[in-house]
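Every protein chain except one is present and positioned as in the full complex.
As written, the chain order gives the labels A and B, with residue 1 at the start of each chain.
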Amino acid sequence: MDAFLTSRIISDILAGLTNGVIYGLVALSLVLVWRSTRILNFAQGAMPMFAAYVGMVVFAHELGYWPLVGISILAGFTVGGVTERVLVRHLYGKPEINPIVVMVGFLIVLEGVAAAIWSTTPRGIPNPFSPIDWQLGGKPVSLSPFSVYEIVTGLVVMTLIAVLFRFTKLGLQLRASALAPEVSRLLGVRVGRMLTLGWILSTGVGTICTVLVASNFFTGLTPQVMDGIFAFGFIAAAVGGLDSPVGAIVAGVSIGIILQFVGDYVNSNAIILTALIILIVSLMVRPNGLFTKSSARRV
Amino acid sequence: MIAVEELSVSYGAVQALRGVSFRAETGMITAVLGANGAGKTTLLRTISGLKEPVKGTITLDEHSLVRERPENIARLGVGHVPEGRGVISEFTVEENLRLGAMMAKVNLSDGLNEQYERFPVLGERRKQHAAKLSGGERQMLAMARALIAQPTVLLLDEPSLGLAPLVTAQLMHAIRDLCASKSLTVILVEQNATTALRISDYAVILYLGRVVANDAAANIVADEDLREHYLGKVE
Partner (left out) sequence: MQWILARRRVAVTAGLVVVAVVVTALTASSVRDGVALGVALAVAITGVATLTIAGLREAHPVLARAALTVVVLDASLFATYFFSSITNFNLAIGAAMSIVLLGLSFLTGASGQISLGNSAFMGVGALAVAIWANHHASTPIVVTLLIAVVSGALVGLLLGLPATRLRGPYLAGMTLAFAVAFTAIVNSFSSWTGGDAGLQLPTAVTPPNWLSSLFNAQTSLLTVNTMWLADITIVVTGVAFFFMANLFASRTGRAMRLIRDNDVAAELVGVSLPRTRVIAFMVSSAYAALGGALWTLINNSVSPPTYSLALSITILSLVVIGGIGTIPGALIGGLIYAYSTNVISWFTAHTGINPQGNLASQLPGIIFGGLLILTMLFAPMGIVGAVRRLWAKRRVRSAT
């Protein structure tokens, strides 16, 4: 049993799962915004990054880890809500490249401002979880207290989002506003607020994800910490289908595991190349994603 | 009671409504008739706030509805069943109804039961996706979804569109009963004038955005000139 758990294959699966949960969270946050406002948010990595700096760095000397996480999430909600109200609201109903361009601009502004204030030096974030892998019979299992923390947090967030959308009145209104904004308004749903809430939730999910990434002993927080992860998260969302939260999570986790194998058995340069090939092939086979049922298109 | 005064609406350079005035009395069905493009749907969309008028007033009892957001107008008790029914096909029957009940003052399960009693077929299919429903069932769902919010005003846009004559007859009957039992103010937009006039108390005829007739339904049925010019044949 020990030999099995420390074998190369199981190690890769466990390490891949840890990364995959992160990709799944980014993909989920992209899907939340896409479903409610039909905008692919290219600042989906940068907005949480900024919130994480506000939360984790500004009060780093006064407070412990958990209060800092709490402040970060609140900052994430605020960044998401304010962005929707101030910036995104003007982009509804415009040609589809306008929001892309604006969010790309927002991405580099946020990264620039963060680097100007906090510099590009990585910030370590002390946290209660050891990054050292557990040992079994003298060999490491590819699992540390920190990666368990990442996986559990990811699963909890995904479950909470699922419960919110499936079983609450609020979730019903959020889904209705995304699917049929006009009809929802006729039924008294405050669609404008629901769109803001969609952005708030999405940035909140992104912030939790960024906090996890930044808390990792080996990465730390930098202004561009989410750039590469955003690319993987986007690939997961596109493969799973931008309309499908379940697809985003499943694709995120699968891609995480596949890429771990590629990195281990081929080399680390092949990782992103493989991801790109997965994306291209899956878009050729199922342009709307593997998990999207209908391919209804607006005319 | 809904009072519309001198209402003008335009889409860019196209004037859809030109100085429309009429009243829809409480407990009565007011039919709005006219050909395609006469401005019927625009009228309903303006009443429920989806379209902003250029000028004119709309009042519900003492509330002015002009420049009010659609969600607030809905919360004042205006139920709008849009053309093509607006049923959310990705939702189940029950989810559609729950969405409709969002701002109702009554208990959710009471509301659901009342609608399932009125439209038993919806009760049987409550767990199914609305996409699987037939045209008539969708229309019932759209009506039930509006009614579950306990509205005082019901705006119906072409409810008979695409329905078999027998189903249409049943539907019209149901509207008639509802209006009487709940003392609703019903504005019924129809292209099918025959069916609409049969159950209406009053009728307004629109032609290219203007009111050309506004009278008791019986008088309109009796006016052969009017029927011939604006409504085609009415038996």
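FYI, contacts are C-beta pairs under 8 Å (C-beta built on N, C-alpha and C of every residue); 3 or more make two chains touch, one makes a residue touch a chain.
The structure presented is a predicted model; accordingly, all values stated were derived computationally and were not measured.
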Next item on the list: Identify the visible chains that the left-out chain touches across the whole complex.
Entry: A
Check: Among A:162, A:179 or A:272, which one is in touch with the chain left out?
Finding: A:272
Next item on the list: Pick out which of A:119, A:135 or A:168 touches the chain that's been left out of the picture.
Entry: A:119
Next item on the list: Just the residue numbers, please: which parts of chain A touch the chain that's not shown?
Entry: 34, 39-40, 42, 87, 90, 94-98, 100-102, 104-109, 111-113, 115-117, 119-120, 227-228, 231, 234-235, 238, 242, 267-273, 275-276, 279-280, 283-284, 287, 299
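By definition in this document, only the chains that are shown with their structure count from here on.
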Next item on the list: In the complex, go through chain A and note every residue touching chain B.
Entry: 169, 172-173, 175-176, 179-180, 182-191
Notebook entry, point to check: Which chain B residues qualify as touching chain A in the complex?
Noted result: 48-50, 69-71, 74-75, 80, 82, 86, 88, 90-91, 95, 98-100, 102-103, 145, 149
